[in-house]
Every structure is written in C-alpha cells, then in structure tokens.
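Please see the structure below; I have some questions.
For this depiction, one protein chain was excluded, whereas all remaining protein chains were kept in their positions.
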Amino acid sequence: MENQFRESKEIICTACPMGCHTVVERENNTLLVRGARCPRGERYVKEEADDPRRIVATTIKIQNGNIRRLPVKTSRPFPRDQIRALVQAISPLEVSAPVKRGEIIKSNLFGENIDLVATRDVPLKDKKKITHY
Amino acid sequence: MPKKVLADVVVIGGGPAGMAAALGARESGAKIVFLLERGDELGGILNQCIHAGFGVQRFGEELTGPEYAGIYKDRLASSSIEVMTSTLVCEVNRDGYVKAVNRSGIWEISARSVVMAMGCRERTRDMIRIPGTRPSGVFTAGLVQYMVNVDGLLPGKEAVILGSGDIGLIVARRLELEGVRVNAVVEIRDSLSGLVRNYVQCLLDFNIPMLFSHTVTGIRGEDRVEAVKISKVDNSWRPIKGASQWMECDCLLLSVGLIPENELTQRLGIPICPESGGPYIDEKGTTEIPHIFACGNVSSVFDLVDYVSIISERTGSAAALKNPPAPVSFILECGGGVGLVVPQRIRERGEGDIFVRPATALRDGNIRFQRGERIIYEKPISICRPSEMIRIPSRGIEWPHETGKVKIEIDGEPVQGI
Partner (left out) sequence: MKKRYDLIIIGGGVTGCALAWYFSHYDFEIALLEKEMDVCCGVSKANTGIFHSRSYWTPDTLKGELHLRSLSWFPRAKKELDLPVRECGALTVALSAADIGHLREVKARGRCPEAEIMGPIEARKREPNLNKNLKAAYYDPGTVVVSPFQLVCSLAECAALNGVEFHFDQHVRGFDQTSKYIRVLTPENNWEAAFVITAAGLFSSEIARYSRDKISDIRPCRGEYFVLDRDCDGFVNRVLYPAPRERSKGILVCPTPEGNVLAGPNFEPLDRFDSSTTYFGLEEVEKGAHRLTPHIPLHKNIRNFSGLRPTLPDRDFHIFFSNTYPNLLHLVGIESPGLTAAFGIAEYVGEKLHNKGLTLREKNDFRFRKAFPVFREADWKTREALIREDPDWGEIICRCEEVTVAEVKHALRTPPGASTLDGLKRRIRTTAGRCQGSFCLMSIPRLMSEIGNVPYGNMYKEGRKSPLFAGETREECSRSEYAEKGSC
C-alpha cells in the first residue's frame, strides 16, 4: 500500500458538496494538503490519501426467494483498492431464503474484521401467484 | 361486485413518499388508511438502490436503499394500515373516490383525502430524439439498475452512459463491478449533473472516462447496439458539425432526466407546474383540490430520499386532518438561476421547508426571496448544483404581512467541469 502513494496526488474532496480540488503531498511521512477550504475536508483528504475506503454494496445469489439476488453490503468501509477483488471473491456465495435484513452472510472479509451483511428481508417465494398456467 | 370500502386517507404509491405519508396519516389520527402499490412489494425505487448513501438526514446514519425501505416496511407491518401491493389505481375522481385493480378484483375506495405518491418515470430515447437504428441494448439507467440488482441480469458487455446524473454514475459503478466495461459517461452540459461524491466514487475509482459538452447523436446496429455516435455540442447543446466519432459498445444507458408521473393527477384537472412537472402544492402538499395531496417525486423530483420522507410524513398528517386549509398567502415564482421551487404555494407562514433547485451549477453567490421590492430572505451560497436542492426552512424567512407573489433568484459564478 505505501508504495502506491508517493509524492503528490490530486484528490477531489467529497466531505461536502463544495468538491474542493486539493493536492496532497507526502514529506517524510507527513501529509500536506493544499486547496482544502475547511479542517473537515483536510481530514478527509488525508484519509483518502492514506487509506481510501468505501462501503461496498453488491448482490449475491439467493434460492427460493421472491427475488433472484440478495443485496448485501460491507458492515464498515472496505479498502478501496481491493473492492474488485472482494466482489470477485464473494461471487460464488449463495444463500437460501428466507433471509433477514442485517443477517451476516460472511464474516471477517479478507481478515479486515469487516462483515458482509444482508440489506433486506427476502421471504420465501410465493408459488401460488400465477394461477392458471 | 366491486369491493366498496370507506377510508379516511388513501395513499397512491408505496415508495418512500407513500410509505411515509401513510404512516404520517395514521399517526395523526386517520383511522382507516389504505396504501396502494402497483409493484409486488413496497419500497419503490429504494429496493433497487442497493448502494449506501441514504438516511443521513432522516436517521443520522448511512443506509442502503433496501435498508432505508426496510425500516418503513417494518413500521407499516406493525401499524394497522391496509397495505395492498400489486394493485394499480386506474381512476381517481375529485370527490376522493379511487378505483383500483388487483388479483382479488376491483376496489372502490371512497376516501376523505387522497395522497398522490406515484413517483416519477425515466425520460426515454424518443423524448430526446436520438436517431439511428432501434436495436436491443438501449435501456434507461434506472431499468438497468433494477435488472442488475434485483433480477441479476446484465444489459451488455460494454456500455456507454448518457447523462451524468446520480443514477447514471451509480449504475456505471455497478456495471464495472459486475464486469461490464463502461466506455464513457457522456454529458451534454459542461458540468456534472450528479454529486461530486458519486463522480469520485463511481467514475474516478473505476477509471471511467467522463465527456462533458458531448451527447449521443446516433445508434448503429440492426439487432443489438454495435456503436453509438458521440458528438461535441456548442453552448446551446447543438451538435457541432464534424466533431463526432463512433464509439463501440453493445448497450446505451440513458440517464437523461425523470418526469413526475402525473397522468392520474392530470385527469383530475389539477394544474401542473411547468418547472417541477408536478401539481402546484402548498407547504403541506395540498393541491388545488383541498382534499387531494401530492408528495415526493410526483410533486417534484427530489435529490434526497430523506427530504421525501420528511415532507411526506407532513403531507400524510395534513391529509388526516378534517379542517379545510387556510387561504393561500404567497405564490413562489422561479426567477433567474432557479430551475424549480417546491412548494409553490404558502398558506401558513413558517411551516415546513422550501426546496429550490438551481438551474445551473454556481459558486460564490446568493439566493434571494423577494416580495415586490422587499427582500424577505437572502443567504450566500458557496456552491450549488442542479443535482442538489437548496433546503430553506420556512421559519427562516421574514414573511411579510402583505400577501402575494414572491420571486426567488440565485446568482453566482458558473462552475465548469467537476
């Protein structure tokens, strides 16, 4: 990770809608932020430079449910640069209805102490719906 | 025989607005409340918005769409509200008589108040008149969001997205995560339509190119999309001759605007505001017919579901009350720099919020409310964008004694790009 960010980098601040275009520079392990208009933004930009993270939301397969995919998310922000790897890795996961919102589908993803959590209830499929086949 | 029932309040539409309105009505004392939803479950568009970013204003935490909807679904389940899904309302009349259809038959509900909460639909290819062939692979972005997130179906292998609104940006990220390459997001304006945060997290994170001042002017492919023609446009959004190229892709996704879905409202003869696309309403959502209300995206397309919930709960409460509304005191009008304002009518001074959508992105400017010569509200704004509404609490406005028209204006320096 530390090699990825070397000298200076442009980062658009998203701490608020202003969208300040900032430049972050690293000198002897200290970060300098130029262009941020507030302390909150400066904090955000440093974090984004050091260890950018996102809440990841995707879906996994679900059997016997009233829908075909279960939406899931990471319980906490997950390292940005591993998002694609995460989505690939959880691809084979498959659960069976019923599922409750908040249910942990997989814990401790990539050893990050972050869980994969169902974000909605999925009841069993109502088979009687179309009557006159 | 049709099933005839009486109700205090009927809410049409079980998305975020309808769910909040039904709960608001019940909590304000309406005994019999019907909530009618045409889809097979409540939640509306939230069910397909699986990304995080909802609820910060309303619940103080960041939730995904399904989680946000889930909270309301749970509340409804433990209320005594009559929820009917897979139920389509075909007719409403001015007396509050609602005719709906579902698998159990035809329902005739006579209600004291009706709340319109039908949401909005997406603008289509034909509304912006993109010429070319008519192959498979041209979809609206919201439909693709549903296909991918709920049905697990992929619209193509390589996409071009027209429109940099939030739906377009969020769908771009979803597609990239599912292995569909997004070749470009194309925006006819010279600045971003959606939130900067979405630009960063959806496009920059995935190296998706963004083309400002460009639009799609052609589609090629007899059976399936093979390429789209991307043209540079001038200041009045006209394609510049010779400044176009074909970009290969197998699907084109359109995120080119939303239209409040007001066919039922219009059939009632309720006038529609040309700017918002919804009926003229007051701070409680009352339309020109006192016992017919409108809230959420049917009244105007909102940027945050949190606002929709807050307003709709208030509208539901008002619909539960039996007393007639006060006379209209002020009519809010869009002046320079303002795309739309909602509500457009103020009856009671200091109640609720006023939402103003800027027409263009501006920075270091001012927003002003003027009654005649008199400025009744003014506030500096560091930045505003069409994607984000400016929320102004009505109690912060110095409403004068004298009633009449109030003009709203925004000025500032234009923003280009991000």
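Which chain is which? They are A and B, in the order written, and residues in each are numbered from 1.
Just so we're on the same page, a contact is a pair of C-beta atoms (placed from the backbone, for glycine too) under 8 Å apart; a residue touches a chain by one contact, two chains touch by 3 or more.
Here the structure is a predicted model, which is why all the values come from computation and not from measurement.
Participant: So which of the visible chains would the left-out chain be touching?
Facilitator: Hidden chain contacts in the full assembly come out as A, B.
Participant: Considering the whole complex, which of B:9, B:148, B:161 or B:216 touches the chain not shown?
Facilitator: Result: among the candidates, B:148 touches the missing chain.
Participant: Out of B:101, B:247, B:331 or B:376, which is the one that touches the chain we can't see?
Facilitator: If we include the chain that is not displayed, B:101 is the one touching it.
Participant: Consider the whole complex, including the chain that is not shown, and state which of B:94, B:224 or B:405 touches that chain.
Facilitator: Of the listed residues, the one touching the omitted chain is B:224.
Participant: Tell me which of A:86, A:99 or A:118 is the one touching the absent chain.
Facilitator: In the complete complex, the chain left out is touched by residue A:86.
Participant: Extract the touching residues of chain A with respect to the undisplayed chain.
Facilitator: These residues of chain A touch the chain that is not shown: 59-61, 69, 82, 84-86, 88-92, 94, 106, 108-110, 130-133.
Participant: Please identify, in ascending order, the residues of chain B that touch the omitted chain?
Facilitator: Residues touching the hidden chain, for chain B, are 1-2, 38-39, 86, 88, 90, 99, 101-106, 121-122, 124-127, 129, 131-136, 139-140, 142-143, 146-148, 150-157, 178-180, 217-220, 222-224, 250-251, 263, 266.
Just so we're on the same page, only the chains that are shown with their structure count from here on.
Participant: In whole angstrom, how far does the Cα centroid of chain A sit from the Cα centroid of chain B?
Facilitator: Centres of chain A and chain B (C-alpha means) sit 25 Å apart.
Participant: In their complex, what parts of chain B are in touch with chain A?
Facilitator: Checking each residue of chain B against chain A gives 40-41, 47, 50-52, 62, 64, 66-67, 69-70, 73, 148-152, 177-178, 195-197, 199-201, 204-205, 382-383, 385, 388, 418.
Participant: Contact residues on chain A for chain B in the complex?
Facilitator: Contact set of chain A toward chain B: 12, 14, 17-19, 21, 54-55, 57-59, 61, 66-69, 71, 73, 80, 83-84, 87, 101, 119-121.
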